[in-house]
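All protein chains of the complex are present and in place, except for one that has been dropped.
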Amino acid sequence: MANKIRAGIIGGAGYTGGETVRLLLHHPNVELTFVQSRSQEGKFLHEVHTDLQGDTVLKFTSSFDKEVDVVFLCMSHGESKKFLTENTFRSTTKIIDLGNDFRLGDSITGRNFVYGLPELQRDKIKMADNIANPGCFATTIQLGLLPLAKAGLLGEVYATGITGSTGAGQKLQDTTHFSWRANNISAYKTLKHQHLSEISQTLKSLQPNYQSDVNFIPWRGDFTRGIFVSSIVESEKSLSELNQLYSDFYSTHPFTHVADSTIDLKQVVNTNKCLVHLEKEGNKLVVHTALDNLLKGASGQAVQNMNLMFGLEETTGLKLKSTSF
Amino acid sequence: MANKIRAGIIGGAGYTGGETVRLLLHHPNVELTFVQSRSQEGKFLHEVHTDLQGDTVLKFTSSFDKEVDVVFLCMSHGESKKFLTENTFRSTTKIIDLGNDFRLGDSITGRNFVYGLPELQRDKIKMADNIANPGCFATTIQLGLLPLAKAGLLGEVYATGITGSTGAGQKLQDTTHFSWRANNISAYKTLKHQHLSEISQTLKSLQPNYQSDVNFIPWRGDFTRGIFVSSIVESEKSLSELNQLYSDFYSTHPFTHVADSTIDLKQVVNTNKCLVHLEKEGNKLVVHTALDNLLKGASGQAVQNMNLMFGLEETTGLKLKSTSF
Amino acid sequence: MANKIRAGIIGGAGYTGGETVRLLLHHPNVELTFVQSRSQEGKFLHEVHTDLQGDTVLKFTSSFDKEVDVVFLCMSHGESKKFLTENTFRSTTKIIDLGNDFRLGDSITGRNFVYGLPELQRDKIKMADNIANPGCFATTIQLGLLPLAKAGLLGEVYATGITGSTGAGQKLQDTTHFSWRANNISAYKTLKHQHLSEISQTLKSLQPNYQSDVNFIPWRGDFTRGIFVSSIVESEKSLSELNQLYSDFYSTHPFTHVADSTIDLKQVVNTNKCLVHLEKEGNKLVVHTALDNLLKGASGQAVQNMNLMFGLEETTGLKLKSTSF
Partner (left out) sequence: MANKIRAGIIGGAGYTGGETVRLLLHHPNVELTFVQSRSQEGKFLHEVHTDLQGDTVLKFTSSFDKEVDVVFLCMSHGESKKFLTENTFRSTTKIIDLGNDFRLGDSITGRNFVYGLPELQRDKIKMADNIANPGCFATTIQLGLLPLAKAGLLGEVYATGITGSTGAGQKLQDTTHFSWRANNISAYKTLKHQHLSEISQTLKSLQPNYQSDVNFIPWRGDFTRGIFVSSIVESEKSLSELNQLYSDFYSTHPFTHVADSTIDLKQVVNTNKCLVHLEKEGNKLVVHTALDNLLKGASGQAVQNMNLMFGLEETTGLKLKSTSF
């Protein structure tokens, strides 16, 4: 066991914390050393994440081991920076932040963060000590646009996306009340979702002259897991050229697949995959993308980044059986 | 308009309050005079019950008219008695309590309550000044057993029921969080649901020697509206005799129907109906019953009781289009 | 009863047929004379539309009365024209076709059809003898754009819409299998939905110089009833000017409401309403619209058209209790 990566989780009682626990418990190269939670201290993990019944006897702790190899920060947005200011890990401890504190280039003393989208910059991630893990909608939208931006072909984007309720977190709120959300659809943060900044940052890094807008309307869906986005952009290229462009771009990336048939959300639920499908009418290209917001959109991508940082095969511990139905 | 029944609602911001509003707004013989709510005072009804957009310009009030003809109490269980102690209506004002305060024979000075299950005692309801409206599971289970008890044939009952999330009310709680309840099933209050007392009271009134148990397991369902119950009882009678017994019993009751084919929950959702279906193997009779917990299980039955108390046709304002799907 | 409108339904076994039955059975000015269905001839209506248990003793017929006042054609797309060619009604019998055969100006000998969108041309409908009832997505999208087109302000449209499974009809198919559709999202007919033609026809009638595209991506939703569409268009007008424009346009229309707060799908499910809500960022206007695909999107609008054609109050029989949850 000496060679295992010693990993800890800060904020392990929430949805991304729980999902990270689920992945790390069965990861062949990881020893889950601690799962910190102030609100649930002393309880067994399975008392909060009740699906873990029979899987582990770990308990939530308030204190934690600062000598671990890697720490996953699974806190509310805005809390990671505060936490790292008040708590110091060993300098060689790698940090993977699932919040949004460091995605736009912010740093703290001694730690610079690399934006952890492997399809954008896998090599940088391999060399990184600290990762800012992308947002769920940000990942979905970017994976639909990266090849175009890389080729300098991206214009104005009109995107609509729908997300499962787990994207809204564990906190009780009116929009996650079952009686309201079941069988319902609604829009929120129309044209001003907070992920637009990190999307814009990426697009401009690939296509420096990109001045257009990503017009994005997020919808709340009446399901629990998954994100589906359809984006419209103009393109003079033919559908087969575009399929080639996308296939080439993703050919070495094990989780993102360009599908030649129509896709649906449940193809990816409970997996770390992202599926991309292109359709074209006239000069309008439509890019459909789908992923699981808690996996490729959060904890799965975090573990993928960990694998890259520690020199493991990228897919280790992430070949997950889909729910399928 | 002088001849209209002037009706008010106390506690109009919750689920049963909202459903009572929906019914009374379109009731041809009712003028909805006030909808009281302490928590939502001053807001338009459609700000809370947002489906009422375009239907009414009424606002929630904190004060209310004590001279109305009928008041619906749509408060949390235990609050009706307190409210009626602190507030006095005109002596001729009829009270319909949707809570559970008066179902077991309790009264307050000047007001005795009649248990408002029309299929049990329509004539008493017609003469009543105050009604204790039955519980939702209580209505469903009783409508499956009344004919047997009336005939003195009821033995021990083994019942399982499933209810929609609206049965748990508007309050945010872990068991109504969408991420938890979607696609989920769970049991609660196993063999000790609070409605067992009113069920037992009714059964003993019909079959005085009834000493057996109603063993009832309630489940939380992953839908919003409706209750479905399957009850097993022993019976030596043939299925056709039993169907005759039930059909005769309900022949004059406009909302409860004995179906000769299998039933499903959505046949009754958004209606005031209760469907009953019988099956038999050996000496075991299974009675399936289904209704909408907010209508025949609450507000619809309350309006049905109002119709009876005021000498109206029992179905007035209650011929509702089902959702069907 | 002599003064009642005598109405018949051709193709009464499908979803829009059943919904039309539900509405007409309780319509105060209508006598439902026959419900024709070749596939279900001889069965009670409630054997097919099982929610009608206890509501009617009508049976499906194969023959039908050609002397009725109005006939609703609820057949598959393409079958209405064939049917009217092979069957002749009394010349004064009004026809309301819920299919798509006559929406684009087609006629048959002796019968010209008026496009039945009351918010577009209520006066023409009042004078019409035959109505081509609009499509469900077509109604939703048009009600979001009519005021802009009327004002000559409409540019290119980017719309995404999501529809319930009842929009796909009763026929068993892979995309309506519960195991597939539950918790799923998928796109179909991307940029080439068949309703685009009738939308375009309307927009050009209001804004003759309209040369832009309506880029529309339809999604299949994991719910049964309802349509929600978000459309992006450019506009130099302020949000308050636009709200005024829309409110003025719909001020005399009883079913379409401009909401000043965010809307959600379930506000309209099981009603004949359409809700419209506007949001604006920069020069991008987003119009959200929601309606029930079987009511305002089909059978409800058909009955609304009947009311107008027969000089009744437009809302007669259409003040429906929403499902709400």
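Residue numbering begins at 1 within each chain, and the chains themselves are lettered A, B and C in the order written.
Please note the rule applied: contacts are C-beta pairs under 8 Å (C-beta built on N, C-alpha and C of every residue); 3 or more make two chains touch, one makes a residue touch a chain.
This is a predicted model, so every value here is computed, not measured.
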Requested in this report: From the listed residues A:Asn183, A:Gln207 or A:Gln301, report the one that touches the chain absent from this view.
Outcome: A:Asn183
Report summary line: Given B:Thr160, B:Gln201, B:Gln244 or B:Thr315, the residue that touches the chain left out of view is B:Thr160
Query - Selected from B:Met75, B:Leu265 or B:Leu320 as touching the chain missing from the view - result: B:Leu265
Query - Contacts of chain B with the absent chain, listed as residue ranges - result: 158, 160, 162, 179-180, 182-188, 190-192, 213, 215, 217, 219, 221-226, 228, 230, 232, 262-266, 269, 279, 281-282, 284, 286, 288, 290, 325
Query raised in the report: Which residue numbers on chain A touch the omitted chain?
Result: 15, 18-19, 22-23, 26, 47, 49-51, 53-55, 164-166, 182-183, 224-225, 254-255, 257, 259, 261, 263-264, 266-271, 273, 275, 294, 319-325
Report task. Write the list of chain C residues that the hidden chain touches. Result -> 15, 164-166, 168, 170, 172-174, 176-183, 222-224
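Criterion: only the chains that are shown with their structure count from here on.
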Query raised in the report: Over half of the interface residue numbers used by both chain A and chain C, so same, or under half, so different?
Result: same
Report task. Could you grab the centroid distance between chain B and chain C? Build each centroid from C-alpha atoms only and quote it in angstrom. Result -> 34
Query - Centroid distance [mean C-alpha coordinates] between chain B and chain A, Å - result: 46
Requested in this report: Round to the nearest whole Å and give the separation of the Cα centres of chain A and chain C.
Outcome: 40
Report summary line: Flagged in chain C as touching 2+ other chains are 182-183, 224-225, 263-264, 266, 269, 325
